[in-house]
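Presented below is the structure to which this report refers.
One protein chain omitted, others in place.
Right, subunit A next:
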Amino acid sequence: MNLSKQQTFSRRSFLKTSALASGGMLISFNLFTACKSDVKPPIDISQLNFNDFNAFIKISDEGKVTIFSPNPEIGQGVKTSMPMLIAEELDVAWEDVYVEQGKLDTKNYTRQVAGGSQSIRHGWEPLRQTGATAKQMLINAAAVKWGVDASECTAKLGVITNSKGETLGYGDVVKDAALLEVPEDVTLKHPKDFTIVGNGAGNVDIDKIITGKPLFGLDYKEEGMVYASVLRPPAFGQELESFDDSKAKAIPGVIDVITIGEKVKDYYKQDEKSWTAQISASNKVAVIAKTTWDAIKGMKAIKAAWKNESPLESTENHDKILFDLLDGDVFKTRRSDGNVKKAFAQADKIIERTYEAPFLPHNCMEPMNFFANVTKDKVHLVGPIQTPEATAIAISSFLGRAIEDIQVEMTRMGGGFGRRLYSDFVFEAAEISNAIKKPVKMISTRENDMSTGVYRPSTKYRIAASIKDGKLTGYHLKEACINGNMYGLIPHFFPAGALENYQVDTTHYKSNITTGAWRAPFTNFLASAEQSFFDEIAEALGVDRVQFHMDLLEKVKQNPNPNIDYNPERLQDVIKLAVEKSHWGKTKAGTYQGFSVYYCHNTHVAEVADITMKNGLPIVEKVTCAIDCGIVVNPLGALNQAKGGVIDGVGHAMYSDFAFNQGVPQSNNFNTYQLIRMGQTPQVDVHFVKRDVAPTGLGEPTLPPVGAAVANAIYKATGKRLRKQPYINNLNLEKVIG
């Protein structure tokens, strides 16, 4: 258990300063080296050139500060919150800071990934050190100018003051500061002295967003650019056999129709581990046209024949396969404490339940798209991607080009949720441009985006609890999943450590339907299953649901277990806060409450859902959400993330379904796939535990627990336990008693 683990870094390993020809000072640093959790010992700065740095702070002669941030922005707000950390320690007014998305050329860098809710956690210390180092250099330069010791000087809001009360602005000393040694030891501020961190800062792109300025991949244009729409196999398991493009070519705006896929298939043979290559390794028809509409029309006019290459799978089969796996005995044990078998053999009572969840598409509002211009000199790629580095390496390999030729620029992304970790759409754009020798923008229609995606895998959990003498004695969780299984530290989350006999087993079925990361991978449904199950255990034991949890956590506190990945005290604190703020158990008649608590992505969250019944249907009126994520860097951004995660979680647990029949997705647009809308949205009441410790992530952790909070509330209202998502499908309306 090491929750506030902080890495220490030598500033020399990621910092360099220089004077600018145009005036002012440039502080360069490698954000990804700085923010990496397993950063290697310092490298010799004299061996570095500026290509090794990817984030910059520019302080002009006038003292104006520009921070160039290279980090992918998918709506999680790091383009605002990460520069806040630098500005805090640099000690300038946030209003005087201008943030720009750094122009990217990923060939030299590592870990340019937006994912896992880790940006702020890993950036917390090094980004503050960067700001503090710059501030110290400015102070040192002023001290030299005054002929006094630097310790006699202080700096605040861009102004340095000495003991006589004389002042110099950052801009007055910036040229001298750039020539000084980078100090090794700087003091970081105490959290009580923060003026920027902890105060809400608005989205740095807000003015562009509300006036419709070009920001996103779909908005990017270049002179001479053409558009492409790609016809992909309609079913997983099918391959292109032949096609007739005569009707497409008859459309005046259509320029050409080509086949793509060979290059990705070759690349997939080289690197069979590449998930992205697997997604896109099949022949497809690309229609090139003067406008997007011509390309879409052309794509729809292609008459293609498809052949079956591997079995065409259906949800019905998957259900049977996963149940068979759960009934079988082929499992990988991920954690085993005590002796579950013995506990179950000696039990007075065993409760066993199975929880089910469907595949889910990501449905980023901005459909997958990318710009590519493959020329003799370079491969220029522009668009929304969470993994530019891996993409550049893959493109270099499959186009047979030197990595130095590949240039990737990232635009703001119209959502990510994990989908843009995979770069199949970049492969397509690059292969098309390579073939037609023109700059091209590949745009997926919503139908193509949803039906040829990378899905949250369909998963079933079977959880069993043994009860002896009115006590919970054993807990056994089995996971059966399409393709992947829970990974890393997940088996060490609660209730690991709280029970003497505890076991987690996993098994999976390999499918040709592509699956992958989806906001809070695995825990997005695991939390729903476990926290619904705990409601049933508490009921079976005849104990109070909340107190039951508090007692189990108390036990963990009394018997510390080094092999768990949560903090029992912090979980207890969020429970107490959620109970207090939700008026747990004290609601008016007709309101039913459900409780849930979970730890993931290093953050502790407890939630209470309030529902009412209207016309026999459950309405989620309100969700109270208590969070411990340490220091809240940007309260405005944090609220947005927390509320968005809760509503996203309610929506997918209640309404979203995605089935396959003979390899074909049964939904492909928002008329057949339901995303939560305004009228179904609860009010989310967010409260943060005040704790002056290093911050942890917020992009994901509020989503996983809420499904169970809703299911547990619906049980109170209707007497019906919901164990299969989306819940709306299995609410037997006749039996509603609420």
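Just so it is clear, a residue touches a chain if its C-beta (ideal position, glycine included) is under 8 Å from a C-beta of that chain, and two chains touch if they have at least 3 such contacts; residues count from 1.
Throughout what follows, contacts and distances are computed from a predicted model.
Engineer: Which name from "TRAP transporter small permease protein", "Phosphonate C-P lyase system protein PhnK", "(2Fe-2S)-binding protein" or "Sulfurtransferase" does UniProt give the chain that's left off?
Structural biologist: "(2Fe-2S)-binding protein"
Engineer: Among A:Asp172, A:Glu313, A:Glu431 or A:Asp648, choose the residue that contacts the chain missing from this document, as touch is defined above.
Structural biologist: Spelled out, the listed residue whose C-beta touches the missing chain is A:Asp648.
Engineer: Out of A:Asp193, A:Asp207, A:Asp324 or A:Asp692, point to the residue that touches the absent chain in the complete complex.
Structural biologist: Residue touching the absent chain, from the options given: A:Asp207.
Engineer: Which one, A:Ser18, A:Gln270, A:Thr375 or A:Gln683, makes contact with the chain that was left out?
Structural biologist: Only one listed residue reaches the unshown chain, and that is A:Gln683.
Engineer: Suppose we count only contacts with the excluded chain; which residues of subunit A make the list?
Structural biologist: 74-77, 200, 202-203, 205-207, 209-216, 218-219, 221, 227, 251-253, 291-294, 296-297, 363-367, 412-417, 443, 445-447, 636-637, 640-641, 643-648, 651, 669-671, 675-679, 681, 683-684
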